[in-house]
Every structure is written in C-alpha cells, then in structure tokens.
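Only a single protein chain was left out; the remaining protein chains are all shown in position.
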Amino acid sequence: MSNEELIARWKDEPAPLLPLLHAFHNRDGWLSEESIRAVSKGLKIPLAELFGTVTFYHHFSREEPGKSAPRVCTGNICCLHGGNELLESLKSEGATPMPCAGRCDDMIPVIIGDQALVGLTKETLVHRATPMPVPNPGGVTECVFSKIREEGRATLDGYRATGGYAGLEKAVQGTPQDVIDIVTESKLAGRGGAGFPTGVKWKAVADAPGDPKCIVCNADEGEPGCFKDRTLMDHDPFAMIEGMTLAAFATGAPLGLIYLRYEYPETEAILENAIEDARANGLLGENILGSGFTFHLYVRRGAGAYICGEEGSLLNSLEGKHPFPRNKPPFPVTHGFNDKPTAVNNVETLASVPHIVANGAQWYRDLGLGDHPGTKVISLSGDVQRPGNYEVPFGLPLQTLIHEWAGGPPPGRTVQAVTMAGLSGGFLGGENLDVTLDDPCIKSKGSFLGAGGIMVFDDSRNMVDAAHDAMEFYAHESCGKCFPCRIGTQRMTERLNGSSPKLSQEEWIAEINDIGDTMKSTSACGLGMAAPHVTESLMRYFPEQVEAHLSDKA
Amino acid sequence: MSNPLADMEKPDLIFAIGTNMTECHPVAATRLKRALTSGAKMIVADPRQTRLAKMAHLHLPIRVGSDVALLLAMAHVIQREDLINANFIADRTAGGEEFLEHIKEFTPEWASEICEVPAADIEEAGLLYGRGNPSAIYYTLGITEHICGVDNVQSLCNIALMTGNLGIEGGGINPMRGQNNIQGAGDCGAVPNNFPGFQPCDNPESTEKFSKLYQTEIDGVKGITKVTALDNCGKGIHAMIIDGENTVVTDPDKNHCEHALKSLDHLVVIDIFMTETAQLADVVFPATAWGETDGVQTNTERRVQRLRAAVPPVGEAKPDWWIVSEIAKRMGVPGFEYNSAKDVFNELCELSPIYAGLDWDRIEDSEYQWPVPDKDHPGTPMLHENEFKNGRGKFTVVGYRDPAEVISDDFPLWLTTGRRLEAYHSRTQTGRSAGIEYLLSHESLEVHPDDAERLGLIHGGMAKMASARGEIEIEVKVTDMSPKGTVFTSFSFAEVPVNILTGSGYDPVTQTAELKVCPVKVTAVK
Partner (left out) sequence: MISDLDSQKTEKALMLTLDGEQVAFEAGETIYEISERHRREVPTLCYDERLEAFGACRLCVVEVEGIRNPVASCTTKASEGMVIKTKTEAIEKHRKTLLELVTSENRNVDVNKLSGYASQELKILVDRYDAGTGRFAGKKSGTSNEKDKNPFILRDYDNCISCYRCVRVCAEREGDYAINVMNRGFNTQIITEFENDLRDSECTFCGQCVQTCPTGALGDKKALRDADTEGEIKKTRTICPYCGVGCSVDMMSKGDKIVGVQPAMDGPANEGALCIKGQFAFDFIQNADRLKKPMIRRDDGELHECEWEEALNFAAAGFAKVRDKFGRHSVYGIASGRAPHEAAYTMQKYIRATYGTNYIDNCSRA
C-alpha cells in the first residue's frame, strides 16, 4: 500500500500511531525517513517529536534489514540457557539482543519478522505454540486455568461450549452495578502486580465524568520471568475479551484497547481473529447480545519498551505521545486514554472476571487458602525441573510450588535464591524461601508478589551476575525521564559489572545504599522504585558473593 | 490592537488575515500557538502557505488584493446563517441595517470567482468566524498595504461588529504594528492629521491649544502625507528632515523616491548608519542607537515602555531629540531647552490626554496601556469595552475594487512582498549582526513549481522580474509556499531592490502604498 493509503487506513482509528508505524514497518521492513515524515504529516505529529518517539521503542528499525533481522532473547533465564551464545551464532544474520521476551518456560525465543521461533541453537529453531500449562499438580480448583486445557477453548464455539460468555449473558440481564458489586465482593485485585481492587477501580470509572470512557487491557507483559498473559491470550483469548466486555458493561465504556507487547506476534493474530469472531457473532460492536450496549475493541501492538507496561506510559504510547510515565494524580480512572476515564487492567485480572461473574464472588474468594481470596498464576522459570505457569491458591507455600509442583531444582542442586515479581521484587534467599505466596507474607520479607514471575537460581549460580543482569535490564528500560532512575540504574549496573572506578568495599556499599534509598524514595514510577530491591536483596542474602565481587575487582 | 497581547491565548476562533505572524511578530505568534494547543481553531487568509497557514484548520489562499470580496461573502454567510449578534448591533452600532441589506448579494460563489478559493471554504470561514465565541481578528500590512487598505480594515470591522466580537476578552480587531515604535510615532503626533495624543489638526480647539503651547500660529488643516510630500519634492517641498528611515529602499517606486530626494535643496538625515537615504543628504547626523538611548516606546497593544541606555554611544552620536532640538534652537525656536529624554516625555504627557496619567517614573515597570486619562487610572488593556470612542461602532458599506494594476499579457504574474524572520526592513541592523547570514544570506523569488516549469525557471537560477516601473534580477526559489500565479519576495536586500517594481497605487484615504500587489513578468536569465 502507498503512504497515502496506509495513512487513510489508520488516521481516523482510535490510537492510530502505533498501528500506522507498524504498517510502514511491516511494509518496508524498517522505518525510513520518508515514512516517518509521511506519518508526521498524516497524523499531524511534529516531526521531531515523532522521531524521538520512534527511537524510544526497541523494535522499530530505522535501517535495513531491520524487521527481518533476528532478535534473540538475552533475558535472565535465556542467559542461563545459552542466549548469548545463540545470539553470537546469529550475528552474521544481523541478530540483535532483546530483553526477556516472555517465554521462559520454553527454549530461547528468537523473533524473525512476525514469527517467534524457539530453540537452543541456530540450526534447531522451530515455530511452535506457547506451552500449555500442565494440569494442576496440586489438584486445587483453578479459576483462569480451569477451562484453558479444554479442546477448542481458543475458538468461539469451543469457548461457548465450555461455559464461555455465560458471565456476560448473565450480566446483561442485570445492571452494571451488579457486575461491579460481584467483582468487588470477590476481592479480585490487579494481577499485573499493583493489586488495586478491581471492583473499586471500575466503580471509579463508572462514576467519573467524561466520555467516551475506555477499557485498556495491559497485555504488555514485559516483566522478565513473566509469561502468564501470553498463555492466557494464546489458549483462552475469549476469556480476556469477555472480561473486557464485562468491564465495559460495568463502567459504560464503548471503547476497548488491548496493548499487546511486540514480542508476541502470534498472539496478535489470535486476538485479532477472536475479536473478529466475537464481532461477527454479536458479542462485540453494537448492541451486544441484543442488550443495546456497545463495545468496540481493538488490538494495539507495542514496539519494545518495558516502561509501556506502566499505565501512564502505556496510555501515552497509545495516544501517540512520548511514552514517559505520567504524573499522578490524576489517575487513569478519571484522566486516562485521551484524558477520559479509563480502566487499565491486566490480562489475568480480566480473564478472571467471566469465571467470577459466572460462579459468584464467594466461589472465587474461597479458592484461596486461609484468609487469602482467590488465585494467582505464577510463572515459574529457571533452575527447576518443570518450569511453567501454575495457578496457585493464594497462601500456597513457595517451597510446595518449587519442589512438589515443579519438581525442584536439577538433581544434585539446591535452591539458592528466587526472584519475586519477575525482577521487581528482588531476590529471596535463605530462610526467607519459606514464604507463602501471598502479599502479606512476601511483603513482610521486603519484597512483593507482583505479576507473579518467579525465577529460580540454584546453588551453582553467581548472584552478583544475576543482579547485574537484572540491573542492566532496568538501565536498558529506564525511560530517561526522572533523574534517580535514569542515572541510578546506570551507576548500579556499573558497580555490579565492575566497570566503575575503583571503590573500597565501604564506599561501594555506601554508594549502592545511597543510590538505592534515593531511587526508592524519589523515583517517578515503579521501575526506579523497584530496581533497588535487586541490590538490597543481593547484599542482604549474599554478602559473601558481594565481597568476592569486590575483591575480584581489587 | 483593541485587545491586549495576553488575549491572544484566549480566542475560540482566530482569524488571521494578511499577517505572516510567525515571521514578522514571532513572539506574538507564540501566543496564538498556545491558543491552538488549548483547542482554538484558526482561519488563515493569505495567498502564501506560511507557517501560520500550515497550522490553520482552514487556509484560504486568496488572490492578492481580494480581501474585501472574501470579507463581504463571510458577512453574507454570517447573516444568512443567523450568526449575527442582534443585541450588540442594536445597542452599540450604527448603520447595521444598511450594511446587512448591502451584503445580501455577495455570496460565497460570487467571492469565489474573485478570491480564487472554493466557495465552500469561504462558507466555512463565515461559519467558523460567526460561531467562534469569541472570535478574534489579527492583521498586519497584508490588509493595509493596498489601494483598498481602508476598505479592508472597515470590512474587518463590519464582521466584528455584526458578531459582537469587540470589547470582549479574547476577541477584537488586532492590527499588529510592524515597527517597534510606529505606534509611538502616532501617539506623539508625528502625523499630518493629529497633534500628540490624536488631537485632530482640523479641530480649532486643538490647533489653538498647540499654537499657544508652541508659541506660533499652526495651520488649522491637516498637513500632506509623506507620499504627497515625496511627489512634491522640488515642486513645493524643498527641504526635508528624515529621522531613522531608509526611505529609498523601503518605500515603493525606488527610482521615483531617489529622484524626489535628489531634487531637494536641503536634506537632513538623522540615522545610525550611512543608509542609501543618508547618502543623498546634505547633512547627516549620527544618532544614538538602541542600548545607547534613554527613551520611551509604545508597543502594538498600546503599552508604554521605557528604553534604557546600557552603554555610552559610539563616537559622537547624540540622541535624536537632542539633535532636532539643537537645530530648532539654532533657528531661534523657543521650547527646546530639554536636558533629558525625561523632560521631553514628561512634556508629551502633559499635553496628551491619552498619556495624562503617565510620566517618566510611572512607566518604570511597563504596566500601563493607554489611554491613561489621569493619575488614578489603571490603564486600558482593552478598547471598546463598554462604548466606542465616538459613541457607536459604525458599519461601513464597502464594495470590492480591483487592485490599481491587474495582471495582463505583459505582466501576467502577481508579485506580493513581505518580510522574513531573520531580516528586518532594509537590514541596516540585522544585516550588521553576526550570524544572520548563516540562515539568510540573500534574497530569492518564491515561485510555484508549475509556474517555474511553465516559465523555464530553475531552482537556484536567476530570473529577470519586470513591472511597469522597472526591472530587477533575482534568484529563483521553487516552492509551493507561493500559490500558482503569484510570486513573493522580501524588500530587505539592497541587492534585490524590489521596490523598484512596486508603487502601482495608494490608498486614497491613508495614502498607504499598494506594496502587496504588483503585476510582474518573470523571465529566466540564461
């Protein structure tokens, strides 16, 4: 298609910048100066601003061969599996590294064009579906995974045949407030990691003035070691779509946007097809299920920026702005997409809702152990025999998950440490491995469960290296807006890889502590606040490894 | 300006006509840009696709000199769609009935033929302006430098009056003054029709007042304008004193001007450089420049502000007021015994009703906009708030007239002239400031690509441009900034004395030259 045709196709759509840039990127394999000029003119975005925004995203190529050049995951887990070596072997084909691509339960992902391949060597790369979660090893009742393994669940017919859309059908008989009430009573809270009560958020959007309201699904699963949303979307896409539709009904939002990370190209196709099927069957669009309510849903693909999982950045990205986080307040519930009231929810949160509406709030609350309501999908990876996604009841002991459900570390090894919240919760080690999987417990250890990514490191691993890789990731993904994060992540990385000037142990520790304290206290968003967890926990659990690192340097 | 500069951030609808504001009044334009950011809409009527035009929601690239037709048709639409402010017309204006009857025949289709823009766009302009709440008009010399300059301004007044967009915040009619103290020159009475403070020369009371103050009998009639004076050089006018103006370069019909000044018996020029005009003088006085001079100037929003000397003058340069006073004293004229700029300004305040509340010390902080009729008055940021100066706002019935010269087989292209961001007037100042040449080293003629192709002109090549008065050579710049059939250049470069060509006519009322329209012929130079 010509420049003009592409612009005409997208310019009047909601959140047009990303899809239009992708359209040019797909057409040419890269974003040429001419393309960027055309987009600037077509969408009336100042050229310098657009250029700056394009350079923000990791995956937009501004030179050939661009899009078709392999991108090899060098995330923390893939590095344990030889990611750097695979990258080296593909260098002749123009390969570049990419941060964790959200497939830590599989071999190393390599994205070429719009295919995500996996393999351990250049010669054995294969294209295959996202791993399906194994049947629940604990035999406990699940919520979001309860139907995911059913045959045909990813098709509309299969979804409906397995109870799908029962929740929506029930909901449209009642009032939006009924939906908000049931979600509130279920105590469902944000599964992307922030843990904000979903019902309260929806109520705030429903009550906020301003139209059109919007439901945004945060499917920018960028946290290293997290790959649950991919599984949910690939194998049970309608659950999330139904969840969004219920959110729309509850809040009165006619518009929905799914912000999907770049690294899940197959997922984009799955979602687009699912949305089309739902639309064709009266489950999206105008007059859904004959109830007179309207909800238009669109997929918007990111382009490689961890920070776009932060809701302010995500909204700026959708709006075609530079994806810096926004200052809060105001919050998205009143000033979200295009400054209108917006509910931003994680995939897992939304996928839970149809089950909750269909089965009741009490049912959901009772899924958790003890006082902890509900379930959480944990993405478990690293040095365990059976990495994968496990839906656990809140309150399950971590050791049970690692050793009983996932087979424990490789034979002859012991667990030295785990990460929490992907990387954001830092490490747990020593006796603090004896936690239960719920926030009250984990927070008492100075960490948090977050999106539920847990990476396991056995006793053969160098934890300073692990901390360095984590900090390097943060430095790579820091947006560059606030000073403590922009400079702090860089300085921490330098101190973990030994590239900083020579420091005494006392100086090193004082610098790390001072930077960490200031980052935690003054950073503008969660990235900068979370990153010091890595160094803090490193020094807390592995002081002898830190000492060795410093004496090596000396 | 009827409204303060700060109001430029407040309109709902901006109608910019005949103003290349981002280049000529860049800082004022930043306010319009902020208004746009906060949601204002903008119509730009300008033959060229200026930067301002690119920001507009509606750009009307009207043919040069067709403004009255556009404005009549917009008024027609405003009335037809009942977007008039009937209360305002009834309470505050005069002549509305006749005007509203008059515009009935001037449809957008009629204007479309003259303006060479689609009738639908004219229709939309009328609707946008009529619906804006408030709508503000901004214009510059693109409106006034025509033989119908007064008609243009009156046409703008008409649409502002019929919609009640005067005397309200964020609205008004706002001419942007092109020179730092051109407003002040008028305030001070350096015009043939008014004494200081716009006290009319043909008013016997004023004449008596100033005759007494100046201890001589002053004519009770208006003087002649500069244009007439130049025409009469050697035939009635035999001596001139010119302060700080490079008449030969900036005025139309350069050859005529030069000839006029040469035919004087006595020419005295006060300036800071040896300009083309100073070279013709019998006496040249070196004046102090900006930064060397204490004084006062009034900006486009009537704000009276102090200039302060930062450094001593170069050489033996003296303040203009001192030079003029010394000449007067040597001719035995009383009343020029000033010791400082402060003395002069305070005398002005004493005899000018619009400055009556001001003096040298009170304007220390730039806080007053005239009129300031007494010491307790806070100044007047907005004119016409509750009443017009002469009671009611008068509608004027105007009709469209062709420019003084129109294109023909001999001169088939419209030439229009203007300024560029980096240069000021005849570049006596910007041309002597380091670095400007990095951005703008020479002048060129902007030609639409289709015209260039038809005329065999190449980008960067030379062309000969001729009008009925003369011809010049100029480099060609092929660009779609200029519409088809119209070429543009500035008057800033002495090497490209475009005012050899201009000067086809003058507004009969103000005698402002039609610098914006000049039929020309452009041919390639091999």
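Going in written order, the chains are labelled A and B, and every chain counts its residues from 1.
The rule we apply is simple: contacts are C-beta pairs under 8 Å (C-beta built on N, C-alpha and C of every residue); 3 or more make two chains touch, one makes a residue touch a chain.
The structure displayed is predicted, hence computed values, not measured ones.
Of the options B:Glu217, B:Glu387 or B:Glu495, the residue whose C-beta touches the omitted chain is B:Glu217. Taking the complete complex into account, B:Ala289 is the one of B:Ala94, B:Ala289, B:Ala494 or B:Ala524 that touches the chain left out. Contact with the chain that does not appear here is found for just one residue of B:Gln179, B:Ser263, B:Thr380 or B:Thr396, B:Gln179. Panel shows chain A; residues 33, 36, 40, 46-53, 55-56, 305, 307, 322, 327, 329, 475-484, 486-491, 494, 499-501, 511, 514-515, 517-518, 520-524, 529 of it touch the chain omitted from the view.
Note that in this section only the chains that are shown with their structure count from here on.
Work out the mean CA point of chain A and of chain B, and you get 60 Å between them.
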